[in-house]
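One protein chain omitted, others in place.
Per-chain residue numbering starts at 1, and chain names A and B are given in the order in which the chains are listed.
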Amino acid sequence: MMSGGALLLGDARLPTGGHTQSAGLEPALLTGLSPASIPGFIVSRLRTCVRVDAGTAVVGLRLLYAGAPLDPVVDAWCARTPSEVVQAASIEAGRGYLRLHQRLTGFATATPALPRPLAVAALAHSWDLSAAELARIICHDDVQSVCSAALKLTPCDPVDTVSWAVAAGDEADRVVTEVQGLDDPDDIPAAAAPEMELWQHAHGNASRRLFRA
Amino acid sequence: MTARTTRVLARLTADGSVQVELATGLLAPRVVRQHGTTVEIALVATGATLLGGDHLRVELSAQDGTCLVVRDVAGTVAYAGGGRISHWDNEIQVGPSARLVWHAEPLVLSDGAQVHRETHADVAGHGRLLLRDTVVLGRAGQAGGELTCRTRIWHDGRPLLAEDLVLDRHTRALPGVLGARVLDTATAAGWRPEGPPDATVLHLAGEGAMARSIVDEAHHSEIHAVWRQWADQQCASL
Partner (left out) sequence: MPETPTRAMRLGIAGPVGTGKSSLIGLLCSRLTDRLQLGVVTNDIYTDEDARLLRSAGVLDPDRIRAVETGACPHTAIRDDITMNSIAIEDLERDYPGLQLVLVESGGDNLTATFSPALVDAQIFVLDVAGGGDVVRKGGPGIARADLLIVNKTDLAPYVDVDAARMVQEGTAARDGRPVIGLSRLDTKSVSAVCDWVLATLASYDAGTHTAHDPGPMAAHSHTQ
């Protein structure tokens, strides 16, 4: 059964600024991704950057439960996130979680900024989540960020976006299975989608954007 | 199949000159030029490579105070392997205050080729590495074979770049993975080249940068110009 904390973290209504993120969809559509390819785009992300983020979150959670510093896992995530634009966007999104966390519990990190998956992991630690729950949340949030941004960016029926999320379920299950047992930063998946990285990298200079990233 | 290792090691001797150790594998290293602490090496294929089941291994090491410049004489074609995977491993060491530049030529994957490539580099503090990496999926008119690339670059004991590219036919057809047949990359580790902000240049969180272009024809790659600038800066820094 999902814990209350897991449900809160998986809920877009949690006030962390999630509505400002499109999980790479806006840059992709601006650069030429066809709306018909969005379901495949969701799978691409689960195969690559979401695996990286989910693995990062899980290893971060283990380090937090062990009372160990997060620096090695921050380094590992940075090495897997080559664009400074993508790094900055994740750190900015992470600030939303850190701010909520700080307001709720007085939580303060040794490092002033954490990428989003580690900021989520820190809240997950406070709320006693399991590694599998956390990995599931990272996948779910990315898929739903794409789906909800799609409704703003391209004409579609919300029922369609739900069907995309349902169809991505098997791939999300595989991510959870693959990363839930990780405890070594070196073992965090490093799967990359170079084209998508370049799309997101270009978004830093895009004008007339709706979403931060 | 055991690896046939090509090895190039440059070290500074007591009198300030550079001593080079070479070993021939599927590629043969030849000293092209040597001046001061810089040594320039060409890598020459010793036979038809890359064939199915080949295990090509290259070890490059620039030890403290040396500058090692490596050039491929020609691109490499990976031929259809009849279901046998070819392996290509690069092991690169850059010592403190050393420089290493590898002007690599494209790796072209023919239809039916399956290549698994791993590049591992360790760059010491104040060492500088510059790598070119061009992969072409398919010869003219082909869809191309299957490639996986595992890259791990460490700088001063910390991970700088970790990337696994899975470019089998199914994965690379997914939206946002590759989108074209040529992936051209220049990677600087241990230093960040100077230059105006550029849509192709990614600034790594650590000391380093990666320039990348994805195009259908290698000669359209935007990395040629970036590479010339970066290579000039790398050599000028000596």
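Quick notes
The criterion applied here is as follows: contacts are C-beta pairs under 8 Å (C-beta built on N, C-alpha and C of every residue); 3 or more make two chains touch, one makes a residue touch a chain.
Worth saying up front: this structure is predicted, and the values here are computed from it rather than measured.
In terms of the touch definition stated at the top, the absent chain reaches A within the entire complex.
Checked against the full complex, the candidates A:Arg51, A:Arg80 or A:Arg95 give a single residue touching the omitted chain, namely A:Arg95.
If you put the hidden chain back, the residue from A:Pro15, A:Pro69 or A:Gly169 that touches it is A:Pro15.
Although one chain is not shown, part of chain A still touches it, namely residues 13, 15-22, 92, 95-96, 99-100, 149, 152, 206-212.
Here, only the chains that are shown with their structure count from here on.
Chain A and chain B have centres, each the mean of its CA atoms, that are 31 Å apart.
For chain B in complex with chain A, the residues that touch the partner chain are 150, 153, 158-166, 171, 174-180, 183, 197, 199-200, 202-206, 210, 212, 214. For chain A in complex with chain B, the touching residues are 24, 28, 33, 37-38, 40-41, 43-45, 47-48, 75-76, 78-84, 87, 185-186, 188-199, 201-202, 205.
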